[in-house]
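Removed from the display is one protein chain of the complex; every other protein chain stays in position.
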Amino acid sequence: MTAVAQSSLRLLRRSPWSARFGMVVILAYAVTAIFAPLIAPYGETEIVGIEYEPWSEVYPLGTDNLGRDMLSRMIFGAQNTVGVAFATTVLAFLIGSVAGLTAATLRGWTDQGLSRLVDVMMAIPPLVFALLILTIVGTTMLNMILVIAVLDSTRVFRLTRAVAMNVVVMDFVEAARLRGEGLWWIMRHEILPNIMAPLAAEFGLRFCFVFLTISALSFLGLGLQPPTADWGSMVRDNATLISYGDITPVIPAAAIALLTVGVNFVVDWFLHETSGLKE
Amino acid sequence: MSAQNEPDTGGDDLLLRIRGLKIEGRTEEGWSEIVHGVDLDLRRGEVLGLIGESGAGKSTIGLAAMGFARDGCRLSAGTIEFDGRELRAAPETARRKLRGNRIAYVAQSAAAAFNPAHRLMDQYCEGPVQHGVMGRAEAESDAIQLFERIRLPDPETIGFRYPHQVSGGQLQRAMTAMAMACRPDLIVFDEPTTALDVTTQIEVLAAIRDAVQQFGTAAIYITHDLAVVAQMADRIMVLRHGLLVEEGDTRSLLSDPQEDYTRELLQIREFQVDERRRPADAAPVLEMRGVTAGYGAATILHDVSFQIHKKRTVAVVGESGSGKSTAARVITGLLPPTAGEVLYNGEALPPRFDRRTKDQLRRLQMIYQMADTALNPKQRVRDVIGRPLEFYLGLTGAQKRERVRALLEMIELEPDTFIDRLPGELSGGQKQRICIARALAAEPEVILCDEVTSALDPLVAEGILKLLDRLQDEFDLSYMFITHDLATVRAIADEVVVMHRGKVVESGPKSEMFTPPHHDYTDLLLSSVPEMDPDWLDRLLAERAELARQGRVLKAADN
Partner (left out) sequence: MGAILSMVAQRLALGLLTLFVVSLIIFLSVEMLPGDITQAILGQGATPETVAAFRRELGLDVPAHLRYIAWLGDIVQGDLGRSLASKREITELIAVRLWNTLFLAGLAAAIAVPLAVALGILAALFRNGWFDRGINLVTLSSISFPEFFIAYALIFLFAVQWGWFPSIVNVTPDTPFWERVYRCILPAVTLTLVTTAHMMRMTRAAIINLMASPYIEMARLKGLTRSRIILMHALPNALSPIINVIAINLAYLVVGVVLVEVVFVYPGLGQLMVDSVSKRDIPVVQAACLIFACTYILLNLLADILSIISNPRLLHPR
């Protein structure tokens, strides 16, 4: 285990500044999200002043359209928006990777059935599909998590299936089959360890995608519902300020952008390292 | 800097002069040296053979002669003088203008080195036109003449085909023609026949030699096969680990090698086990009886039958596409036959492997050609060998550990050093040994060896063959040896089965198979194996010409 720690430390020391910047950003967001109630000066839905107060010492980022403290809502937004996106990504991964792995290992009809189903689901643009389903089932948070997780799991399925296929055709998998090993053993011991790197990278990319989709839905007023503090809806609620030359509404949008940039930087470096693409 | 200043090293006809060449490759830890200071001289019109195993640096040196280093490599020291001009320090533009124009390159796999998006003629003409040697029309008519000279079929039209429409042997000759396009002073041949079947190889060797002699072109011929280089080169340099081992005139180097390593290389083909005759009344351990099999509508195997007896080695020989690997897939149960059956000790095995019992699976083990892909890169040696022990024999804990160590000793790898390694930390030969140990751990009776030595260097391959031979005696194993290499057959087989286009052409004891007369195909196959004798190719071509006059044409189908 110390060898692993040492090699990851060595890897870290070689990382470019962009990846380090990304890691710092991710860490900062995680800390903010976890300790949000401790950090935030005011409550999440507490009305502290009049509407649209400018930046001041009392309200560092002013107040929003209902007179709630912008900074506090930004901090709670880290918990809500990032937390929901993270949970959705984990769910999408559970569904997609198990299905993808099964399809690649079993092949035959299982693979055909799952792949065609995914083809059809991917034939509809995800945001549009999500809008349709949410119209029907209603825009609750749980519904949104489920809908986006299922839609996004199709992409996880495609990737997992593709990388697992590359491993399945290897002789060592054939050797395990010929030894008489069961399906689960082959998936767990022969295939999974060899596809962890691309899956980890994909997790980062999918998180970004889910995060952006959820923010987009919230921005459209169809995602996280008020009074929950959420970056997407904060942009929407305060958008009018822009026309008065006030950049406050862009700040939650920038917060979203900064996190996705950070994750993308780390993933980009990680992919570069694990794919052996040196220069 | 120029050749005139160095009159003592070979006079005016010296074309290439390399001194103290060092080449570095990029690794995880930084730059590490691959070639450690090599000198090389080449006169005009001379053919120099570079020989060595993988990792000897021969390709890297060959490319360095063009002032070129692959991505991730760099020419770190030394001088490369081509026709009096130093290339290592020269600007890239200057080097670029020499490449393809005065120094040309022929790659190992022509099928991969021709661009799939363009016709052969467009690729041929690109060099001469871009270097301003001749115009497009002139280049085209020149190409047709060259195609004719190297005896490509339909020289008038073959250039207007795409690479995937032309066979491998023909592409390799077309690539030689392309290298000739600007009438270069030097051509670097980088293992040009390694990817070809042995029967196809002859025609390509003949074409290359012909073309080089015709234009008095100097050549560097890179190969790992000493017998091939013996036919092509005037002079040979033996390389190992990026250093020169020995250098000399071809005939004297072959007849009187000075270094131990060269001697070993020459002796490789001498290892041979004594043939054991099939026991008179014993039943075979494994038998294929009237097997017909294929994928979908395509039938690959037609009514194939052969037997493998206890403690015997049956070599199944044939070229790519002969169906020998498909036969192995039928035996292992990966491909159920459409007709016929596989018998084990007289009893029919279930056609599909997942219908076979654990014990049936255990008795029949397999070793693969590419040890790289046969070992899970994430599993340590102890787990690779330990798994069958646990799975088949129920060994766990200390018992399992002791057995793994014993198996490692059996395959001549020090247990303490190797037990915790990952496949990435092993050499090619060591990996193949681990695969053998994994098969052995199941305590099998029959082992299918699918081209187990063809991806290995000759000396390493010989070690594997000797190991397999020893294990056969110790454990009473039967081997089915799938191979295209007749030297391997000669070394290890008791019986030989020759396959061609999915049928068994001929079969019998080894001694009979290596004595004429034969089926045409067997003759073609046997006579195509290069020999160390530098006159072998001339003699063979003369013999075949003579046979052709008598109406018996021995020639690979795709030539």
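As written, the chain order gives the labels A and B, with residue 1 at the start of each chain.
To be clear about the criterion, a residue touches a chain if its C-beta (ideal position, glycine included) is under 8 Å from a C-beta of that chain, and two chains touch if they have at least 3 such contacts.
In this text, all values refer to a predicted model and were calculated from it rather than measured experimentally.
Trainee: Among A:S97, A:T160, A:N194 or A:T260, exactly one should touch the missing chain; which is it?
Mentor: A:T260
Trainee: Provide the residue numbers of subunit B that touch the chain removed from this figure.
Mentor: These residues of subunit B touch the chain that is not shown: 63, 66, 68, 70-71, 96-101, 104-105, 107-109, 112-118, 126-127, 130-131, 161-162, 164-165.
Trainee: In the complete complex, the non-displayed chain touches which residues of subunit A?
Mentor: 18, 119-120, 123-129, 131-138, 208, 212, 215-216, 219-222, 232, 235, 239, 242-245, 247, 249-250, 253-254, 256-257, 260-261, 263-265, 268, 279
We adopt the following convention: only the chains that are shown with their structure count from here on.
Trainee: Centroid of subunit A to centroid of subunit B, CA atoms only: how many Å?
Mentor: Averaging C-alpha atoms per chain gives centres 48 Å apart.
Trainee: Touching subunit B in the complex: which residues of subunit A?
Mentor: So the residues of subunit A touching subunit B come out as 170-172, 174-175, 177-181, 189-190, 193-194, 278-279.
Trainee: For a test of understanding, state which residues of subunit B touch subunit A in their complex under the given definition.
Mentor: 26, 71-72, 332-334, 353-354, 356, 358, 361, 366, 368, 370, 373-379, 387-388, 391-392, 438, 442
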